[in-house]
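Questions regarding the structure given below will be posed in turn.
The complex is shown incomplete by one protein chain, all other protein chains being positioned as in the whole.
Naming follows writing order (A, B, C, D, E, F, G, H, I, J and K), and every chain is counted from residue 1.
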């Protein structure tokens, strides 16, 4: 059975509690619950994590990679500053998809560059919390293809 | 009925004819055919276009926007150099999604910046020709929401 | 009789159809009609062109220059990216005035630089569609002076 | 009655005394006299000022703005270095037009950027002393529109 | 009763133990004790925190903001590298004042830029440990004004 | 008795007359009056100056420094362009505090850099006209310490 | 028999009609005629094209590459701005030589960078219309070597 | 007896488990065991630490410095982004040597700059896990010299 | 008789009153007196000026140039920021020599660039107040050569 | 009789001894021998030089220029760093062609800029050792034209 | 028997004769003598060279590489400017270690970049003349490994 980790980074625990006009009224707990349900319907085991600490995200990404499991990651602000997350994805050969709720390219200049993107399989940004759902659809065949290559 | 335009830019007519290891063996004609079928199943009318000429892409984007129809656009190299395409999307208030077959962030530095992205609804990159399918899933609710707001 | 070409570039065909608060309610057809009338009153033969295609603008600029006729050009987004238009003005020794409806200096950073401006006679920006009228006033004595030098 | 201030900055007092091939043989006094006459014919009260001192230009711009009067300003070299002039125009809500005798875009790189332009109504550059006349034509309807809005 | 959090970031636990010529002989404990006393005298409840971990600072800033309480923060080196702290202040709508003991503008180039400053109410830098006292004076009326608006 | 100069630079004479939503309704005269009163209560002799001319500010800063008196300076736009003010503070060994009404770090990029800050004792920015009051509190012990060292 | 395409880009249709002191008196037609003759003598079939439109040049480069034929290309101003031409050469695996009449390195800074050069076999610049003849000599053995490898 | 801390940063816990062709087959545990043995032979007490969390590394570096003990640190990705680690070394006056397994100068551009290097005693990079052994040899006389100066 | 103006800019009135270790104990008055004497011995009429105001320096430079007289100028901080001074020298065709007491190249980065230097005859920097004497020796033959050309 | 110098710079003495896959198996001696033969057939006297020392290349270029003889120069790494070679070509008015074996534009960023190219007649790069032969063809008519002008 | 070349670049002949506080009192001759002794004890034949001339260093590096011998190189200032040395190491496949006496990262900005480092096996910097001894320890197993692979 395919296993995927949904990893949310700094400040995403605020989801739904502030600026609902921008980020929607869905809380992180609701988002995670819906994603687990969707995953279950597609035969995927989804585990959810959130941390504000860069190094804990590094550890989560490593563990997923070493276990051969996929990662859907919204690294928040660390997307733009963390070489350590990039090294974790590359070093543990983690199959990861970078996700953003908002269209980061339409925001401040310093949010246009991602250290992680070059080592991710792909990037999905700008579709609100639907970005996570699209990422789930996107990662399943990639994990299956990897499994069949490994198998 | 929701209408969407699939617009491919310069050199995407080469799809499937060169570098199959990188871009897959699917030709543009096959991709377009599959996308039309998928769209039909979802109740979407999909029209396909390809041009190597920047100004023709500008015109296509304008026409879609003026008609209130959506756009899934892979502008190829013009993504990184065309302010005119950005102006077309913004000027005609076109609902557009930027799509890339490859992970542009893992390629040359000059492919990391997109003039169009800030005025698109979102960006999907790196999933091969599956990027188009994910974009189709992503654009439908956005067009429906816009229609209901306008209605 | 003095001859002038009014050349509008990409997305200016949208004039009056979108964002009237910013660009006014005048359509391109109405603008061209008014300009032809004004020119006629001043004894100038004005011909109007619009294209979204950079290369077609290059050809228009060349033809005017080779015929010894003047150009009032709003190159839209190509103002900021087209070295080819610059070369056309310089190569055909075209007497050209760069015109903008909006104050480009008050917009995004990438609209502050013009490749064409250094080879134009002058620049007029920010006066709405009145920029075109001021350009017409400006170009007439320049064409007459050139004609008398050539004559 | 509409009132406009013609403000010339550093080194424009040299007009007509040096480099006549470039700047023409008209002195600043002659230019001011002609402009006052032209303004009178159009029913505009034009007052002329010149100073080499940045802070004096700041004060002039403030006073015009606070009195609801327009400004045609050639700030010379301060165009490119003075944030204070920009703040004066913005802070006193002065309706101003930036004017240049020469085509600044065809000169040194450091003359391509203007701190004032983003807060001016528009820019006219490159038409010799005719740039001032075009600016006079341009500013009248803008002042009238503002007056009617305020009225 | 007004509540404020004094949050000190990386390496500020070293205060008073090293380089007394530069940073003074006051330890962090002594500074915190004095600040609590000063706050008490002004009718403010002050809570003190210190962490070397960026993510823990993010969490502290969020909690204060969500509780409607103020923050005086010396983020040390994270001032210059942390977009996550900026997002925490903005995302939780935290009323925060950025404080520095030394004059960061007189130090290395990379200490001149602050990611947090644009989303803080203000910045106080260079007055030794007195910077904290000035910040306390500064934040009280701001919190009261906010409370009265909310009330 | 401690003596301090309150020096306001370009456009601060507009205070209270424009954009009250941003800058408050207090005029410069009212601000100066209140500051003189506050200073008097703390046993400080405060003298107020305003000029739009960079060189006059240079002279004021020099005179204060040569007399061993303190300076609270809001140099407005010259903060970002004037090396001469920096040299005046350093050359006359003036004890100066840089003050800003608004949070300059939250405004345009070119307002983020200060030539004066590295030679000032400290910086206070963003607290409206309260920034001046905090600066007064900050400068008194610094002047006293200097006096006792000199004494 | 070896087949080569001589592709001239924007403004090269002006050759010989303007600035003969710089570009010589040879027209494009004369140049093409001479090149066809030279090619014929060397047993090469040379076809000539000119277009001011970037996208048409893209198509020409693709067609030559797909047919296994060589390209001598003077892309004029598009040399410095077109990523699409680069992608066309790379995507269709076209054997191409970049040619310039003038020494582009002795001209404006923005003409020093070529997007195409890294994917061309080589570059020849600065020898007037003789650059084309040298390119013809250069491309023949390269096409023969490729043919023998493919054969 | 001389005491040294071997501190490994983010992703170095992956050592030996991935990419053995690049990083060798030695695990972190094996490396630490060998280093402890070598240190013992040289009369050095070596303690080993690893953390993915920047702030924990800051604390470790501080503690070593305050205790007058040396540090051999491979900060991984934090080498290039952490000003906090730099401040910890400088603030606690820690005698530290920066170590890298690979030759960071032969990798991506963003790995060429180190925030820590200017405050370290020296740098050793590129010799695989032997870099650590060389660092041990390098640090012993430096610690002895410091001890004799302090003693 | 040859006439030369010695023009000192901002903060040079502080000469000899502060930092004698760096700038020497000579006051500006003493320097000017010595220079006038030296000039007299060489048959040169030397007039001395000092101003902290950029625009006054512009006027002084203009007047000298229009009178065909030479200028030895130490523009202090305005050297690095004033395009207006550059324009004054060029516009009035003033024969000027740029002088600095200290070696500006050994100071802050922003003192390495001079806007005036390209339009001066030459530059002399770093020899203390002797720089002025060397400049006097340098300017005499240049003024004589110009006079004989004009004569 | 036309005389040409073939000047090879640093590391070109390694030709044919290392990396034959990239640079071919031809040694420098063999290349020089073939070039002398080809030159002889075309009635050109070719002299060959190689040096790893920048200053010796400067001297060789000067001597050729002073003697009115041509230069084909592959300056290797000095192409990108030597202003002295540029000055030698310009100062001695040497007719020179810059040659490269590999396509330098497809290599590292720092090899894209040439200090010499702007003062050379032209540039030929990327054709292996055939670049030298093409340069020989290119230089002959240029030297003959210069001789006839001088004659 | 393993052979290594100790190559010192520009100004290292001054060692021990100037600035002993910084560089120690050891002269280059003493350093070389000690290194030869150490090498002898480890069964390595060490040859010492010093030159101020970049091209001579290039030749030395080539010769070592072609002979399959190792290089310990302190290229001094050429480290930061010489692409030729980089090409020599790469072109002759020389096994080289870059060494610095001082910690170059703690010095001027222009000493932070090394052109050679990416093609060296490793870098050792900051340990005084002990850097050379560590490099000797580092290079021996690398040369042995290479020999056994070649053998």
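In the analysis below, a contact is a pair of C-beta atoms (placed from the backbone, for glycine too) under 8 Å apart; a residue touches a chain by one contact, two chains touch by 3 or more.
All values derive from a computational prediction rather than experimental measurement.
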| item | value |
| --- | --- |
| Hidden-chain contact residue, picked from the options K:26, K:47 or K:81 | K:81 |
| Of K:13, K:27, K:47 or K:63, the residue in touch with the unshown chain | K:13 |
| Chain not shown, touching residues in subunit K | 9-11, 13-14, 17-19, 51-56, 76-78, 80-81, 110-111 |
| For subunit I, residues in touch with the removed chain | 103, 105-106, 112-114, 117-127, 130-131, 134, 137-138, 141-142 |
| Hidden partner interface residues of subunit J, rising order | 53-56, 58-59, 62, 66, 81-84, 86-88, 91-93, 115 |
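Keep in mind that, in the parts below, only the chains that are shown with their structure count from here on.
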| item | value |
| --- | --- |
| Joint neighbours of subunit I and subunit E, given as chain labels | F |
| Length of the shortest touching-chain route, subunit E through to subunit J | 3 |
| Computed distance of Cα centres, subunit I from subunit A, in Å | 64 |
| Subunit D and subunit I: spacing of chain centres that average the CA atoms, whole Å | 32 |
| Chain centre separation (subunit B, subunit J; CA means) in Å | 49 |
| Residues within subunit A bordering two or more other chains | 53-56, 81 |
| Set of all touching chain pairs, with the criterion as stated earlier | A-B, A-E, A-H, B-C, B-G, C-D, C-G, D-F, D-I, E-F, E-H, F-I, G-J, H-K, J-K |
